[in-house]
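Every protein chain except one is present and positioned as in the full complex.
Think of it as A and B in the order they're written, each chain with its own count starting at 1.
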Amino acid sequence: MSAAIGNTIVSLPDQSTAQIPRHNYINNEHGLLSWLLTSDHKRIAILYLISITFFFFIGGAFAGLIRLELLTPQPDLVSSDTYNKFFTMHGIIMIFLFLVPSVPATLGNFLIPIMLGAKDLAFPKINLLSWYLYMIGGTLTLTALVLGGVDTGWTFTTPLSTHYLNTHVITAATAIFVAGFSSIFTGLNFIVTIHRMRCPGMTWFRMPLFVWAHYAASLLMVLGTPVLAIALTLVALERLFGIGVFDPTKGGDPLLFQHLFWFYSHPAVYIMILPGMGVISEVISTFSRKRIFGYTAVAFSSVAIALFGFFVWEHHMFIMGVSSYSALVFSLLTMLVAVPSAIKIFNWTFTLQKGSITFETPMLYAFGFMGLFTIGGLTGIFLGSLGMDIHLTETYFIVAHFHFVMVGGMLMAFLAGIHFWWPKMTGRMYPESLSKLAAVTTFIGFNLTFLPQFILGYLGMPRRYHAYPPEFQVLNVLSTAGATVLGFGYMLPMLYLAWSLKYGAIAGNNPWQATGLEWQIQSPPLMENFIETPVMDHEAYDYEWLANKTRNEVTTVG
Amino acid sequence: MAHETIHTDGTQDPMNVTNPEHAQRHIVTPLQYTYVFGTLLLFTGITIGVAYIDLKWANPVIALGIACFQATIGILFFMHVAYQSRLIKITIGVGFFLFLVLVTMTMGDYVSRAWGMW
Partner (left out) sequence: MDNALASTGLTTQPAPDPHPHETAVHAEHEHVALPQHRHHFETEEQQREAGSFGMWLFLVTEIMFFGGMFFAYLLYRNWYYPAFAAASSQLSVPLGGTNTAILITSGFCMALGVWAAEVRRRKMLVVTLILTTLFGLAFLGIKYDEYHEKYELHHIPGNNFNVSQFVNPAAYGIKEEPLAPDMAQKTQIFFFLYFAMTGMHAVHLIIGIGLLFWLTWRAHRGDFSSGYVAPIENFGLYWHFIDIVWLFLFPLLYLINRHPLH
């Protein structure tokens, strides 16, 4: 199979004779129950993919409503309470029901056993339980929404959430509690699988960096999420029984909630971004035809991010009344936590250098990631510095910062991953020109939406307000315009990916000519992944091995 | 499953995945359990007794110290950790380490506040 003409590495089988493999995980069993009661990690990944896409669009709808209100400086679309519900539901849905499970539960579930040469995750039934817990959490969130919504902000800050609001805080808190356990079980499954189910020859340092990233994220999921659970439990108990644990009039400290909440929620941002970074490692390597520069550094930096990520949570509380001395310590630690992320960016850049770069859609998203995540990360340093934070915190600067890392970073990485592994999961290629259009549209829309917000924040516009001084209107209108473009950019993949399921080109085993065990098996894979347990006898990202194998491969009959 | 067994002596499993560290299937005997049981009860009695003596700052230290000792022998023997792989031991260590991080770093904030509660 020679590379197609034109600057692309895509290598598809002859479409006139190609077929989807007769036996694969999608058609080995039929019926709804075979999906709802499956223990196949690949089917569970697809279940997750459908569910998180559903919740993404609900969260996106709330984003649209927010931006709509902010078109004008007056609070003229909805009342302030309703506006509060908009950004709360947007935050809760996007963070807990979309970003946290996005890459791990879809791509991670699908790929980690295959990348390790295993037949399934360590605990397939617990994997299914994870999905059901996610669905229950999602349903409870929708219940809270339908019953009237929550308006505490996704951060449930006390004493607002415990004493001053009469909305469905407990329902929402329960929803997140349950979804948290979904996350914990996924992480637990990954950790045990990675430690104990690697195929012969698969040493730690031969694993794809995607797996390392998920390992680090799983540590965070397992160790951090329970603290969120107890924080939410205490809020619920405070609301139900008025016991005083966060009530200053009874001797409690509202900041105690924030310490417990952010102890999880800071590592949560690393839970969200690390798997995306894993995707970027795979994509950059494949589309530069080069092994990742400094594999060991990238692997260790994932674990370092996970470790240091536990030591910086108080930077979300600098203005809340914590002591100046501890703020000092946490500010210093925050500066340190940026270092491993920067190491990754440097290593990806050096991977690109002297690589043979092509610009297929996953690579476009990867480039977007590198630029936008860098901006987002650097603005995080601004915020970690105490003096700057006093002025920038609780303004649109923060909103822009986290949207750059989460949307410009993580969501782009998720889309990169979906496009990269779509052929493997479905056996079909998506239409390349449409997808490139979507990628570019998303990039333009994103920048138009969120760059003005840095300026707005710097100028002093507070976050979570639905009215603002008229002089900020131009920037807000730009931002809303950008949001419209961005929304369009996200709709496109829905449409063409669905189209590709029936009409896309047949992908074959390895359309990207990538290394990695997942590309050596059929697309879509068999239910048991491999016919025989593979033995890993080469390093990760070994393009010489791939070239050697391809040269000696028999792909036609007769 | 087929009758081809995967042997765990290292020749066909060089990466030591299927039986890491050749962990022995050590069975803790009822006698060992009885020793631990007795020790736990004894130290519970001690902790109650010492609570009635005024030792000022040493009271909570001793109480927590005894609790930690009881937890340790419970973990090592009732939960078999003394005979388990290093991975399990490290996992437990990481759990307690992180709990200590939560406690000390949060306490650092409270202790250094100027509110006058300390």
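Here are a few things to note about the model shown:
Going forward, a contact is a pair of C-beta atoms (placed from the backbone, for glycine too) under 8 Å apart; a residue touches a chain by one contact, two chains touch by 3 or more.
This structure is a prediction, so every number in the text was calculated from the model and none was measured.
Within the full complex, the residue among A:P75, A:G148 or A:P226 touching the omitted chain is A:P226.
Within the full complex, the residue among A:V10, A:L68 or A:L256 touching the omitted chain is A:L256. Seen from subunit B, the chain kept out of the figure touches residues 1, 3-9, 11-12, 17-20, 22-25, 27-30, 33-34, 36-37, 40-41, 44, 47-48, 51-54, 59-60, 63-64, 66-67, 70-71, 74-75, 77-80, 84-85, 87-88, 91-92, 94-96, 98-99, 102-103, 106-107, 110, 117-118.
Listed for subunit A, the residues touching the missing chain in the whole complex are 13, 18-19, 21-22, 113, 118-124, 126, 184, 188-189, 191-192, 195-197, 200, 222-227, 229-231, 234, 237, 241-245, 250-253, 256, 259-260, 508-509, 520-522, 526, 528, 530-537, 545, 548-549, 552-555.
In this text, only the chains that are shown with their structure count from here on.
Separating the centre of subunit A from that of subunit B, both taken as means of CA atoms, is a distance of 35 Å.
Looking at the complex, you find that subunit A touches subunit B at residues 195-203, 223, 227, 255, 259, 263, 310-311, 314, 321-326, 329.
Those residues of subunit B that touch subunit A in the shared complex are 12-15, 17, 20, 87, 94-95, 98, 101-102, 105-106, 108-114.
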